[in-house]
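A single protein chain has been removed from this complex, and every other one stays in its place.
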Amino acid sequence: MKAKTSIGMVLMLAFIMVVGITMPALAAEELPVDTGNTAFIIVCSAMVLLMTPGLAFFYGGMVRKKNVLSIMMQCFAVMALVSVQWVLMGYTLSFGPDVGSVIGNLNFLGLHGVSIFPSPDYASTIPHYVFVAFQLMFAIITAALISGAFAERMRFSAFVLFVLLWTTLVYDPIAHWVWGGGWLGQLGALDFAGGTVVHISSGVSGLVTALFIGKRLGKDRDTIVPHHMPFTVLGAALLWFGWFGFNAGSALAADGIAGLAFLVTNTCAAAGAISWVAAEWLHHGKPTVFGAVSGAVAGLVAITPAAGFVSPLSAVIMGIMVGPVCYLFVSKVKEKLGYDDSLDAFGIHGVGGTVGALATGIFASTAVNPGGADGLLFGGLHLFGVQLVAVGATYIYAALATLLILKVISMIVPLRVSDEEEEVGLDTSLHGEDAYGYDDMGVNDRLVGIQS
Amino acid sequence: MKAKTSIGMVLMLAFIMVVGITMPALAAEELPVDTGNTAFIIVCSAMVLLMTPGLAFFYGGMVRKKNVLSIMMQCFAVMALVSVQWVLMGYTLSFGPDVGSVIGNLNFLGLHGVSIFPSPDYASTIPHYVFVAFQLMFAIITAALISGAFAERMRFSAFVLFVLLWTTLVYDPIAHWVWGGGWLGQLGALDFAGGTVVHISSGVSGLVTALFIGKRLGKDRDTIVPHHMPFTVLGAALLWFGWFGFNAGSALAADGIAGLAFLVTNTCAAAGAISWVAAEWLHHGKPTVFGAVSGAVAGLVAITPAAGFVSPLSAVIMGIMVGPVCYLFVSKVKEKLGYDDSLDAFGIHGVGGTVGALATGIFASTAVNPGGADGLLFGGLHLFGVQLVAVGATYIYAALATLLILKVISMIVPLRVSDEEEEVGLDTSLHGEDAYGYDDMGVNDRLVGIQS
Amino acid sequence: MKAKTSIGMVLMLAFIMVVGITMPALAAEELPVDTGNTAFIIVCSAMVLLMTPGLAFFYGGMVRKKNVLSIMMQCFAVMALVSVQWVLMGYTLSFGPDVGSVIGNLNFLGLHGVSIFPSPDYASTIPHYVFVAFQLMFAIITAALISGAFAERMRFSAFVLFVLLWTTLVYDPIAHWVWGGGWLGQLGALDFAGGTVVHISSGVSGLVTALFIGKRLGKDRDTIVPHHMPFTVLGAALLWFGWFGFNAGSALAADGIAGLAFLVTNTCAAAGAISWVAAEWLHHGKPTVFGAVSGAVAGLVAITPAAGFVSPLSAVIMGIMVGPVCYLFVSKVKEKLGYDDSLDAFGIHGVGGTVGALATGIFASTAVNPGGADGLLFGGLHLFGVQLVAVGATYIYAALATLLILKVISMIVPLRVSDEEEEVGLDTSLHGEDAYGYDDMGVNDRLVGIQS
Amino acid sequence: MKKIEAVIRPTKLEELKTAMNELEVRGMTIYNVMGRGLQKDIKQYYRGQEVSVDLFPKVKVEIVCMDNAVDMIVQRIQEVCRTGNIGDGKIFIYPIENVIRISTQEQGEKAL
Amino acid sequence: MKKIEAVIRPTKLEELKTAMNELEVRGMTIYNVMGRGLQKDIKQYYRGQEVSVDLFPKVKVEIVCMDNAVDMIVQRIQEVCRTGNIGDGKIFIYPIENVIRISTQEQGEKAL
Partner (left out) sequence: MKKIEAVIRPTKLEELKTAMNELEVRGMTIYNVMGRGLQKDIKQYYRGQEVSVDLFPKVKVEIVCMDNAVDMIVQRIQEVCRTGNIGDGKIFIYPIENVIRISTQEQGEKAL
């Protein structure tokens, strides 16, 4: 196996060097760069990148102590793998010149042809590299989101394969459909920052995977509760912060639409937190922190497709709607249906994304953003129909493609860890590490084992 | 009660929908947007938002383990409640056209009339929505700061009422006085980023509340020590980071004043950390981390009103002054006076804000910022007098209004939890959650209880 | 001693006041400010500042529970001390008008002459204060990085002296050599964001210090393992985030080069994580989280000098190279050589920085950045030679100057804590604090000791 | 009276509690311990350093009961906590001289 | 010699230490435990899932002493730790055969 790996590595290196060296970036039309917009999108990219570690803590706090590192490892693995995949071929599949309205061609393979000057096709006031980087961050967080559905039981090697295949075969095409010149964008579907592309696609794929690999051991017997709520709060805070980059940055310029997106994002997060907590307070009598942060994330998910198109007051209504819907879903419907979406990747992102995509078709208003469209409330029947199509198409494609990917992987390596590994915990059994050394022996000194 | 809540909700929804739908934003004068300034203020807004979770950790680390979630819940509740209040009516009370120099009128109710174009009245190079968002973040952090004074004993429902009333009746007017065209601004009071508006108002109100609801049980017998110092360090780091957005962003443009504000903010934080640690090192012989981060925050508080008006060297002096003053206050004076300002909201923000507001009247210099004024050291007697008036007015108004609010709330719901709830801890008794599942039974698996 | 301290303080205050008051900043040529660039560099400065607390957590998670606060204290102390030193004299030593190609003169002492307008010499589109602030953040993180080499055993008072002397005598000159108009810059050495200035200088100095003060007690007998891996992950995430400001900001403008730097930074971090994990997975059979974050940081270090000069594909190769090299170094070579570089400051920053500086001499390409130079691969022999000189000079100067500093300090105060203090842990013995109150007695209430 | 001390797999705690409820044994004291018996070492890796872990997390359950209840309780613990593999844990039985309920000052049998 | 084991409310620990100081009983060993006796369950909620907590945090204090000191110590613990409510805790008394102070190798009474 080592030999095979080495050969593979050498081949890859050779490929990279050939591409990298023989094809210097072409200095193209040299459109002028707007420093304000460029500053904005660079910083937004960094903020979106931070969402994935944010997710690592949001999710990491929810799992049991024995699995916290496995979640963090999955998030970091996604950051690493998708970053490289994107540079090599993800970007060109998503944003390369359109092929049949479904996928990009290979013009930008290895970022060949991408330069420090703006591209005339996308975001023509910022350097093309910046557009590449910004879009990359969306690919990362989307793949990372899925992991919440099958937390605490997936084999890491299977996860690596899954991420690579999923981002290439599911994310890249859907991103192309909506934002890269593909058929959904042509149809007029509005998805400001990724309600379908990011949240529905990840939520649905997570659900499919959770069903495919089955429940966690003991799930039916016990309620599994978060091991570290402050981590979940920290993660939610980083998500909220990064989401500003996500949604406001999706204006691709530091303008009034970005400002609108910023404000409605914050408003809907706030209203989502309030409505979730209100729902649970009425339901079982206690307002919980877990409810507050979950509601905020649900609000952020819901506003994502709508961010540049709706008024702050509409954002209040959307937040008030999405909290109880998601709460009902994760506390009751999930239990009824009996699947084990460990950390509610579908319950929050799938459901919240669906609410948001449809609400966009209701609340979008050209009075707020003349570049948008009018939703149901403002007499726009067409938009709502298109949003339904976009949601439906994403559900169907994400589900089928994910199923296929899982089938293929399970022929190569078991998707799930052994029962014993699961009982011991993934941190020790898969990664050979413990999260909290200080819980073990030796209050003052942790000196584990004799050096080997 | 459920019925009442439902009716209320329906009414509110109806109101929101009517306002939201019948009053599309008016596309006004269409002042041009400066992308650099807009990028800057959007990002600064996000950074200031992050300060509140930062505070949740700064404070959360200081309380006992059984109350850490209650602090985080309060911070998140403030983020949620004030965000919605601001959009509905807070913004217009603070920044709506002036009524009698004391409050804004209701022109911007529900953000009616606010658009993606700049307002001619405030920050005329950035979209009005961005100005709204930036100012909102100040309203949030101010209300959140207060909670440090009465941590570990307030009933959550009382806290919700308190936040809504306080932000409407105390924050909104004071913000209007200083920044919204009110009497203090007209008088020439300098408050670059909120020494009086944010820190004195919250510190004083915290103190009043702490006195009103009394000490924590056992406070006289035991020294209550932080349960998680790294959280406090994390919180301080996020505060320091966010404070750049707070102070530099208050220039409302990416210009030299913003640059000055940035540099003196960092300098004063650093000098504050040094002087606090020096003071404690001389006093009891140990330089502590808790001292370093507390001193940094004290320095940040002190520089806040002065940030755009003083030189870096003056910032060094201000930092050297504020550290020992606050240290003395929280370690000796508080003990002497015998009140229980749990996490020193008054001791740091009230005292530090007062030092800063007065120091602004001493160190401000038109040689540094021609748009400012000269302080005592540069011959400006007038300014110092005005600063005294601003400080005094804020103390008096905040104290009296807070007292009134507390009286009113205590007639509706007890402000304080029961003794038993306090002993068990607010996390479990109010929120039905534990912060750290892993401390309980089941090292490897936390399977608590039988599913209901 | 108290008397001496007081006299010193009074003298310093007097000095500061004289300088601060008699020398108002001169309003100079008044070059126009670009708001986009200014927004960008202000925000990047804040992001770089955040790296040091990031490091506090990255390092803090790695030490034993009894020393976590000592690490955090060192990082905060560096933030405080270097911030003040920079304003007083660090900036002028580094960036004051050149004296003999080795150091800056004292023109900017106490930031005299620095103003809200751009300097014609550096970054002429942003306010001079902003340039000062941005460069300050580099000085901070560099000094903080060193502490990883001698963690868990240095006396805090010795550390304070060390930081002040080291930043003045080592960092300031080297920064001048490369970026301030000194001999290495004149020679044509490429160091985009600090491969030599930041990483090699800190890594080498750390190594020298680790050798000088000797190993931790029990190091030979036991493997000392991290006490809190999620903290290390959090730290790595904040480092990654802040590094965007570090590298992209080093373009000193929001332009295409900044965009390139951003993208290759992310790419190399990702590839570094992948290659480190691949190496350990092949080596001992487990992919670890600690490996992933270490590899990411190694990748970030390696790309630092190259960030504005190489293509994304070259960044992939550099990342693939640096991971296994650093892994080998910290897991095998260090063990062989037998020194105790506690947290691998040299193993990651020294080694990674060397790899990066040399790789810059290989992969730099004028096809990517016309303002750069061509490396070996593109026929540029000269550059590689210059890079070797820069690396060599930094190694030699950093090592000798550090040695001298340590000798001097050890004549004033012992560098190392006593054996008993080391066994008890630095948190309690030096700082009189415990990190985690909740691990001690009283699950629900931590009421330690009777008030004194 | 006797004290029964069972060192068990953490994952068995819930079942054990349920089983004790069925026996109407409610009083118990529980804490986390690390232990080893015949279980083999596990390897961990930190930046390439191999570390051998030879202590495993267990939960210790202490139940004080009347002499005549010992057999029943021990029997039930064994049934619930046995998987048949190494690492199932052990039960220790100690003599105990007296028990006092603090709230009521009851002693001995009544205090259980 | 006897070992006294008191499982008490965490909040009573400081007072107990003070009381033991007054009796000049200095040696003790303390650790966190979870326990239940007659105390009732508490409900918690996680995203709407109700969880019933039936173990409560307590502190266990172990004091080894001479036979003739037992009554005095037990008496004092009861005074300090009693609030009269359920959940005050329990005291257990065990026989012990020997004690050795490691630093001096003293045994028995001298080692206390």
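For clarity, chains are labelled A, B, C, D and E in written order, and residue numbers in each chain start from 1.
Basically, a contact is a pair of C-beta atoms (placed from the backbone, for glycine too) under 8 Å apart; a residue touches a chain by one contact, two chains touch by 3 or more.
Here the structure is a predicted model, which is why all the values come from computation and not from measurement.
Student: Can you name the residues of subunit C that touch the chain not displayed here?
Tutor: These residues of subunit C touch the chain that is not shown: 218, 221-222, 423, 428, 432-434, 439-441, 448-452.
Student: List every residue of subunit D that touches the chain not included in the displayed model.
Tutor: Subunit D touches the missing chain through residues 2, 6-8, 31-38, 54-55, 58, 60, 74, 77-78, 81-95.
Student: Residue by residue, what part of subunit B touches the chain that was omitted?
Tutor: Those residues of subunit B that touch the unshown chain are 223, 225-226, 280, 283-284, 286, 288, 290-291, 294, 327, 330-332, 335, 344.
Criterion: only the chains that are shown with their structure count from here on.
Student: Please identify the chain with the largest separation between its CA centroid and the CA centroid of subunit A.
Tutor: Centroid comparison gives E as the farthest chain from subunit A.
Student: Indicate whether more than half of the residue numbers at the subunit A-subunit B interface occur in both copies; give same if so and different if not.
Tutor: different
Student: Nearest whole angstrom, what separates the Cα centre of subunit A from the Cα centre of subunit C?
Tutor: Roughly 32 Å separates the two chain centres.
Student: Where the CA atoms of subunit B average out and where those of subunit E average out, how many Å apart are those spots?
Tutor: 44
Student: Starting from the mean Cα coordinates of subunit B and subunit D, work out the distance between those two points in Å.
Tutor: 50
Student: Any chance you could list the residues of subunit A touching two or more other chains?
Tutor: 34-37, 39-40, 43, 218, 221-223, 225-226, 228, 234, 284, 286, 288, 290, 423, 432-434, 436, 439, 448-451 - these are the residues of subunit A that touch more than one other chain.
Student: So which stretches of subunit D touch two or more other chains?
Tutor: 11, 14, 30-32, 43-46, 49-51, 57
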